[in-house]
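All protein chains but one are shown at their positions in the complex.
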Amino acid sequence: MTRILWAGAAAAIAASSPAVWAQQKSSAEGIAEYRAMLADGNPAELFEAKGEALWKTRRGPKNATLEACDLGKGPGVVKGAFVELPRYFADTGRVQDLESRLLTCGETLQGISAAETAATPFGRGEQANIEALVAYISAASGGMKFNLPQGNPEERKMFELGKRAFFYRAGSHGFACASCHGEAGKRIRLQDLPDLTKNPGNGIGFAAWPAYRVSSGELWGMQRRLNDCYRQQRFPYPGFGSDVTIALAVYMGVNAKGAESIAPSIKR
Amino acid sequence: MADPMRIRAQMSGDKATVRVLMAHEMETGQRKDAAGKVIPAWYIQQVQAKLNGKDVLSAQWGPAVAKNPFLQFMIKGAKAGDKVSVSWVDNRGDTRTDEAVVS
Partner (left out) sequence: MPTRRHALSASAKLALLLLGAGILPAAAQAQAAGFNQAAFDAKSLAEVMKALGAGAPAASGDVTVSAPDIAENGAVVPVGASSSLPGVKRLLVLVEKNPSALSAIFDVSEMVDANFSTRVKMGQSSDVYAVAMMNDGRVLYAKKEVKVTLGGCGG
């Protein structure tokens, strides 16, 4: 009789414990498991393949490929370029990020209007091609460490501008980038908010973009990521490839020195 | 024509693990656009895979399969150098076939 009671009690405990244990496996662990399950087979690879084809395809009024495009390490050098951007370019006399550099190459090599592309909504027309190119080019630096140059005075100036822009509070809510990303340990609902005033670690923050966002099934470059940040801050978007967006990328990229890039990554 | 699939086929023991990423909207037909009009359903309905030209897998999918679908399956008795081809047909009758070599 006692044995049956014990068995019953044990069964009752066993039946209830999965629920108890499920509560004890934290949401953070659950989400980490979810992300790990998605890591193999990142749809960003579809964009990478498209971007590689675009790099090598003759396009535009000049019917040329992008293979002579200088991304900072010499014409046509793709590997390693992403982790050194943004940087100063002598031919344009300014500091450029990857996306504005693709506008430059698109125009000078292929005759595709940079202004028109910049004015095109994200995900459409030529912007869709930029997304794919950004996926391809960032993938070619996968696992490499960020090492933005700061040897040129323009590069250092952009770092300072980026820092000011990062802490600049404005808009209806008085938000700055720093409101969400100015210190460690912050979170919005289930999304960890990396501290972008320092190196938040390999594959985190600046080192995780561009990324495939599963919520919309879209590939977002850093420009689109910043556009959405500005929307959330209730600021107007400063414009595709604008100085402020490039400066912010310099600030975040220099802070992330030594962090390994996992771009293009997969995000919610 | 739709964008290419990404197919990776790797030997593991005596089986080939095939991982496929397909480029497709997989629109459910439940969403509305900004004007309030329903966005029509548009999704892969059938998937087929072959090993060296011989059918090994067929599947039917509904619109609940995620956008840019991922598929993984294991082919028995495959060997390095074999050809795997994957095809899909969607509800509009569009189709796409891509191939990969087992490594």
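Each chain gets a letter, A and B, in the order it is written, and its residues are counted from 1.
Keep this in mind: contacts are C-beta pairs under 8 Å (C-beta built on N, C-alpha and C of every residue); 3 or more make two chains touch, one makes a residue touch a chain.
The structure displayed is predicted, hence computed values, not measured ones.
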item: Among B:A23, B:V56 or B:V86, the residue in touch with the chain that has been omitted; value: B:V56
item: Residue in contact with the excluded chain [from B:A9, B:A23 or B:I75]; value: B:I75
item: Positions on chain B contacted by the hidden chain, ascending; value: 15, 26, 28-32, 40-41, 45-46, 51, 54-67, 69-77, 89-93
item: Sites on chain A contacted by the missing partner chain, in the whole complex; value: 22, 25, 27, 30-31, 33-35, 37-38, 189-190, 214-217, 268
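In this section, only the chains that are shown with their structure count from here on.
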item: Centre distance in Å when chain A and chain B are each reduced to the mean of their C-alpha atoms; value: 27
item: Chain B-facing residues of chain A, complex; value: 40-41, 43, 45-46, 49-50, 214, 217
item: Chain A partner contacts - residues on chain B that touch it in the complex; value: 3-6, 19, 21, 23, 25, 66-68, 70, 72
